[in-house]
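Missing here: one protein chain of the complex. Every other protein chain is in place.
When the chains are written out, they are named A and B in that same order, and each has its own residue count from 1.
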Amino acid sequence: MRRIKFYRLLDGLVPFIAVAAALAVGAIILLLQDTNPLTAYEAMFKGAFTNKNGLADTLVKATPLLLVALGVAIAFRGGVINIGAEGQLIMGALLTTYLGVELGDSLPGPLVILVCLLGGALMGGAWAALPGYLKAKMGVNEILSTIMMNQIAIQIGFFLLRGPMIDPAELAAGTGIPHSARLPNTTDLPRFTDIAGWLGLSKSAEEMGLSGFAAEVYGLLVEPTRLHSGLIIAAILAVLVYIFLWRTTIGYRIRAVGQNQAASRYAGINVSRYIILSMTLGGVFAGLAGSIEILGLHHRMFEPTAVSAGYGFSGIVVALFGFLHPLTIIPSALLFAGLLVGGDKMQRAVQVPQVLITVILGLVVLFVVSADILVRRRATRRVSVDEPSPPGPDPGADTGTGPGAGPGTGTTAEAIS
Amino acid sequence: MNENLTAMAIVLGIMHSGIRLATPYLYASLGEMFGQRSGVLNLGVEGIMLVGSFFGFYVVFETGNPWLGFAAAAFVGALMGLLMAVVSVTFKAEQGISGIGLSLFGLGVSSLLFKTMLGSVEGVEGFSELKFCFSSIGIDSTFCLSEVPVAGEIVFSHSVMTYIAYALVPIAAYVLGRTTWGLRIKAVGQNPEAADSLGVSVNLVRYITVIVGGLMAGIAGASLSISLLGVFQENLTNGIGFIAVALVYFGGWSPWGVMAGALLFSTVSSMQLWGQVLNLPIPSDVAVMLPYVLTIVALALPIRRAAQPAALTKPFTRGEN
Partner (left out) sequence: MSEDNLLPSGLPRIESLEMRGIVKRFPGVLANDHVDFDVKAGEIHALLGENGAGKSTLMKVLYGLYQPEEGEILLNGEVIQTHSPTDSIAHGIGMIHQHFMLVDNLSVAQNVALGLKSTREPRLDLDVVSKRIVDLAEKYGLQVDPRAIISKLAVGERQRVEIVKALYRGAALLVLDEPTAVLTPQEVDDIFVIFRQMARDGHALIFISHKLDEIIDLTDRVTVLRDGRAIGTRPTAGVTKRHLANMMVGREVLLERVRVEREVGEVRLQMKGVTAINEDDKQVLKGIDFEVRSGEIVAVAGVSGNGQRQLAECIAGLFPVKDGQIKLEDKDVTNLPTAVILAAGLSYIPEERMHDGVIKNFSVAENLVLHDHVNKPYSNGLFLNFKNIDNHAQEMIADFDIKTPSKDTPIKNLSGGNIQKLILARELSRRPRVLIAAQPTRGVDIGATEYIHNQLLLQRAEGLATLLISEDLDEVQALSDRIVVMYGGEIMGIVNSNEASIEELGLMMAGESLEKVRAKTAEEMTAANNQPE
């Protein structure tokens, strides 16, 4: 019994050990740069989590990370590896911008917001559906095809932003910077400070007599910061994804296909259809992320890779770290958002380039997938008939009661063409 | 008459560029091909190329010696190949994801080192173009093959790294088809249990092919920064590594197929570059898209799918069937 508990604990700790190991390597790199790692990491942590603007930036970044990671997790559970979130996000953002600019002045704000969100999500889904179709019907490796789709989306973005979607003001000024017009203010997603205003809370933290961390949190929620309601949308969706995957028949089928295509076929499940669906849903969430970034944060579309900001890749890390389970992905998104925001603060504090965070992200991925061997070894232990029953379900299993397993070698190996 | 000459010059230019631009793809794809033939998918090629291109560039920048630069890139590439081998073969990690992780890592490391060690974009000189000139003793003039009309410009005026890259194709074919090593690689990728039952060390073969693949990816990256472009900047490769992996599929896991794919790809890229130079009415953004669209189309073609090594992406453990 004790052995089982030990392994379950180890299981849960693996991502944390991976992050710690990655940070340790990062520390070594910092030392080689003649920088004190503790100072650097302290600047990172403080910058991201201890003051209201840092917290706001972290939560604002956590929103697209959470959404992309949800999409990636659904896709992984369906047996497809979606590396195309960058491109899907960009396409979603592009369509949202277009709809926002065209409709924003003629229709009521909330309606436009709804149309933009739906449009962005569907656009992202469509962008993912093609690689999904290619994989399902022609066995094309989806990692390669989605990477190509990313590049194509970036080029489409540049083309549109230099051409049909360019800000008329740019044309007038003759500067030609590739960005769109600013969306009408009615299309802005309400910020937390706006919501606080509707609820009648308008005093500042000082006026409320708060200090310290409590003041920062209060300020985050009430005073003007960048924090917008996209976070709420994302959090609600995370819960819905959980219900979807484990409590509906469609979710059951997605997971079945992801675990074992052959058995799913034999059970009458249309494997092609669910591969395409899994991939498309991945794109829907990424497209939605792009949409929310435009409506909540940027309010215009500009250089595609700056808008997607690598979320397509860091979202994968968030998903892996979060056991591919929607509920644990939420804290994972917060952690990695903090890492990204902290990286920027760290650069200002100790002059170490922000790309160190990219190094750390890459290492986290490597460590998490390497540690999988521990999980799998233990998980294939046979239960002898005479042993007393172990308590509860095996955490390596794909049941909804515990954190789910990552795509096993067998199944995702099948998923790669 | 003048227009014809210009058209001719353009075609020659495209062909010359096409052959030249294929160089990094050739190195990277041939290396990846060996790894995939033995059953390992390495999507970290992009990251390895970036690290190789930085280190190669940096060493040439400091020493002025291109050979040293390529040696450094090869060494670093082999190290990263070793890392991939440990993760994929020993830890049996999910190969697609670990490759993406390695690419992220390589992107981060190369960018970080670039920012801290070089800071700004500078240029270096790589190998000069070989002209294949001969002079006879006693006679004053020299005769250069590269000055032969048409053929000279296309075939005979490339840098030594390009020639080596193309020379590697028949070498790779020979190794794969006619040596005991090649036989082991093929067997390990198709039926590792069978190879194991005959005393072939599956994991050792995979380690070697992945390390060699990394070495060649490092050289590929260096050929980009040292030879082709003469500069380094962040994310210099911008997807070339992934395309190189796709070319292995496209080439049906055979060296000649890979070469055909690399040439096709680089010729299309070079047409796009020339198109820009000539101010053709195609918007540059659309033209830049072409190679990626082409890759997707190539991946979707049903040719040679049967040649895919049966054990590709499947780690091997004795006793597990």
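Here is the rule we use: contacts are C-beta pairs under 8 Å (C-beta built on N, C-alpha and C of every residue); 3 or more make two chains touch, one makes a residue touch a chain.
Everything quoted here is computed from the prediction, not taken from an experiment.
Check B:Asn191, B:Asn238 or B:Thr267 against the missing chain and you find that the one touching it is B:Asn191. When the omitted chain is restored, the residue from A:Asn260, A:Ser291 or A:Gln347 that touches it is A:Asn260.
Residue-wise, the contact with the chain that is not shown comes from A:Ile269, picked out of A:Ile269, A:Leu327 or A:Ala349. Interface with the hidden chain, as seen from chain B, comprises residues 178-181, 183-184, 186-187, 190-191, 193-200, 318-319, 321.
Of the residues in chain A, those that touch the hidden partner chain are 247-250, 252-253, 255-256, 259-260, 262-270, 379-385, 387, 389-390, 392-394, 396-399, 401, 405, 408.
Please note the rule applied: only the chains that are shown with their structure count from here on.
The residues of chain B lying in touch with chain A in their complex are 41, 43, 47, 83, 87, 91-109, 111-112, 115-116, 234, 238-239, 242-243, 245-246, 249, 283, 285-286, 288-289, 292-293, 295-296, 299-300, 302, 305, 308, 312-315. Here chain A touches chain B in the complex through residues 29, 33, 81, 83, 134, 138-141, 143-145, 147-149, 151-152, 155-156, 158-159, 162-163, 313, 316, 320, 352-353, 355-366, 369-373, 376, 406-407, 409-410, 412-413, 416-417, going by the rule given at the top.
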